[in-house]
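Only one protein chain is missing; all other protein chains are in place.
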């Protein structure tokens, strides 16, 4: 068995934020290696530069995704899967090209624009016996998996009501257009040809739909909705009532104009034997109330975690997984200092903890122990 | 200029949690590459296996850190820095060996056991004009940098009191020893020869000292302390009063036996013009109260972030940086499915969002838009 | 001018919880005096006993509310207002009787059962130029008044979305009927003849409607709703979409079967210039976010309070108004001890702070001052 899975990426040049995030995420797993890419359709310069920085064989940096799909399919060491991180409007064509060439696909969400396109991709993947993932990233949180298992195990009984929401505030300024200034919406969200038939529901409402389904397993039987456009071509706010296949109801709310909210996906599942409440901005904790008992706070990494969830927890309890980034920031600055030092530059202003800090730490520990041994006498440190 | 910084690691074989975290953190920065290592002193088997999995040239997987320091120093493409993630008792000797061979050092904390050792390392680094970092990782959080800048800018005036704590609960069971069962402490924390003169203060109290100093810039002038051993050779709980160089006082508390606390480093800085409150378990938010005004919640990624802090923020506001891990979990499962698929195994039970989920999302969006266009009529989805 | 307002009460005998709460609330204001009552329609014994305990003239304890209305109207020192705290089904007739006799009315909510009855009461009060209050008690919170004034002053601009909810859990057990045991619902909530056409919406949903209207001033133009009965005659859960007169939308949810929620009225008002968030279970704080700024926490009693709100704040900031009850508990136990002491009983087990506690407090203060004066030396207290 080959030791690694070779993969390629379409979109996500090194200046595009989302490509960076995807590549970092894949690097958490040492079993996959980036070997091919078509990182920018609009700029071959960015495409080439990205391949170089990422250490790719220049021959595997392709000018078009079609060429990439065909040539990689033909190589004995060709990619086994492609990660598609391009604008939404292009997902369908790109995914189709790779599927037709026998390559597994992981695609950003939303999958595509029409139900017919989505069904075609589903059928094509099935026919070619290929894996097709869609990047609903919030279901990757360990506690999403904990909640899913708790529901499956009957911990909250039959679901009887769901209340879920995803408010943001970042487009609120667009309700106050300033003459001569572009709306934030203008980037690509105003134009149905680029954004599809919906802005807010498509972008974030669809996360509510997917997350609730993931946790509860329930399918929506029917829904009704009101949306608010506030003078724009597409929706910025939506209130939705749903009815699930089991007869229960739920209410979903998504908004990009809710002052005081950042990225506040929050899901509350009420069953006839208990409830679960979870917030994306506090992803490591879930509030679980069994019927007739006090609410309890379950945290990622504790014994409450089931086996599958534990497998998705990458730091001990109480350590937010963003701590990876704190470590990364520290090393980033250190690496910067190493590079500057190499060039003979002064590195005193670079922000990382130094040996002097380590020395202070040792002094502190010794002072505490000395004081404690001497009935809490003062110990001088300076 | 060479495009990358070559680095090596001492300790942290692929089965050791802490090595994984450090390597992941370094991989956030594409400018550094792991090219050498002495991953395990006790097992050449683990050492060799780690080098192989990490894709290293076998000649650069060394049996001893001394050999590694000397041979890497002699190579034209030798490592520029070493990351030391070995047990605390070994830091001093290893760091010294690399410094003596002209290699920058990033060392896990605590730096070493005695003040004399720490001073020697400091002096050696200075003499050899080498960088020496110590891994006080919590100062890597973007909001640690925000707070530091706010203090420097006088946002809270002169510091007049500090209240900081770092309670954990994970050793509480050791107060209830079960005959025949090992204490959790027994791993290495009971033995001063391995753990140094302090267990709790050394391990976590030193984080309080460093973090408060980082944010406030204040040095401790003197301190007094009581510690509690609860029958063990080393401390499990400590209460400390400090006096800073500016005359203000502070109280520090650290504990490994505080039920209901996970990894609850929390720091509150009170100045004569305002205050800052921050919790490690909620690292993206800080509560800031200017004198005479209402408390406000500042979040990573918002406009409140200063330039330096923005440089240390790797996801947009409202997205906990642990979202990187959610992405990673999703890809990990997908990669597993790709490997299983390669071997002809059934992948239906592997947990990642699939094209059917994407199809449901498209259906949901279309149903919402159709209902909203028709005055909130019900739209069937099944 | 007479120094006091005389008032009477219908319902609320001394064993009925709600009468106690109303009388306590009125006693906060020394300008009103209870002088008449018809405390129990079903038991003249309870009626008489209540009058006696409450210190009323026995001639003003009436067997029927009609007699009370007529006789009090005829007295020169008759009641000026009546407080009606009887079951909902009786409100209409009783209120009408007092209005017809020229007496102001304060009535528990919901006002009555049909729109026609409510309109009749409104018209009757208007015709007779009488005051008619309805006890929507949550609007009495000081912060409800703060929010109302902030909306009126334009602090959040035009309202563009409302999200309000009132979940409770106390009827969840009724979804799991135990043979031979009465449902909690059975008391009076199952029977439309007693409860009216709705259980959950009538009881708590109506608080959402009133509270949002109070704070925003907006009227609902139209609404649509789904309710869930879970096999009972009346609703236990409801999801409602509303459209206000200004075109904005809102979603309301109320439930009596939501595990993990107590009495969790929560209201979030989003405007195009900011937002307000408030929870009944934390009534002294409101989260206010002006557009483009950090959220801030405003607390009752602080300078943020407007004049009208300050007039409705009865304790300083940081002192929950429930502190009145802590004081009351302390006195209650002390009064109990006084009564027992009068009878020669032992009072050692009665729970109130004693002179020995006061002595300990004085010792503590002296020890702290002595230690601080002596450079933090230990001071013995035992």
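Going by the order they are written in, the chains are A, B and C; count residues from 1 in each one.
One rule holds for everything that comes next: a contact is a pair of C-beta atoms (placed from the backbone, for glycine too) under 8 Å apart; a residue touches a chain by one contact, two chains touch by 3 or more.
This one's a predicted model, so the numbers in the text were calculated from it and none came from an experiment.
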item	value
Contact with the hidden chain (one of B:76, B:292 or B:344)	B:292
Identified contact with the non-displayed chain, of C:63, C:187 or C:328	C:328
Of B:69, B:103, B:185 or B:248, the residue in touch with the unshown chain	B:248
Residue of C:15, C:75 or C:219 touching the missing chain in the full complex	C:219
Given B:173, B:191, B:356 or B:370, the one touching the chain that is not displayed	B:173
Touching residues (missing chain, whole complex) on subunit B	156, 160-161, 163, 165, 167, 169, 172-173, 175-176, 224, 226, 228, 230, 237, 239, 241, 243, 248-251, 253, 255, 257-261, 270-275, 277, 287-292, 295, 375-376, 378
Interface with the undisplayed chain - residues on subunit A	224, 241, 288, 292-299, 302-304, 376
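Rule of thumb we're sticking to: only the chains that are shown with their structure count from here on.
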item	value
Subunit B and subunit C, separation of their C-alpha mean positions in angstrom	49
Distance between chain centroids, defined by C-alpha means - subunit A, subunit B (Å)	21
Averaged-CA centre spacing for the pair subunit C and subunit A, given as whole angstrom	44
Subunit C residues counted as touching two or more neighbouring chains	224, 241, 288, 292, 295, 376
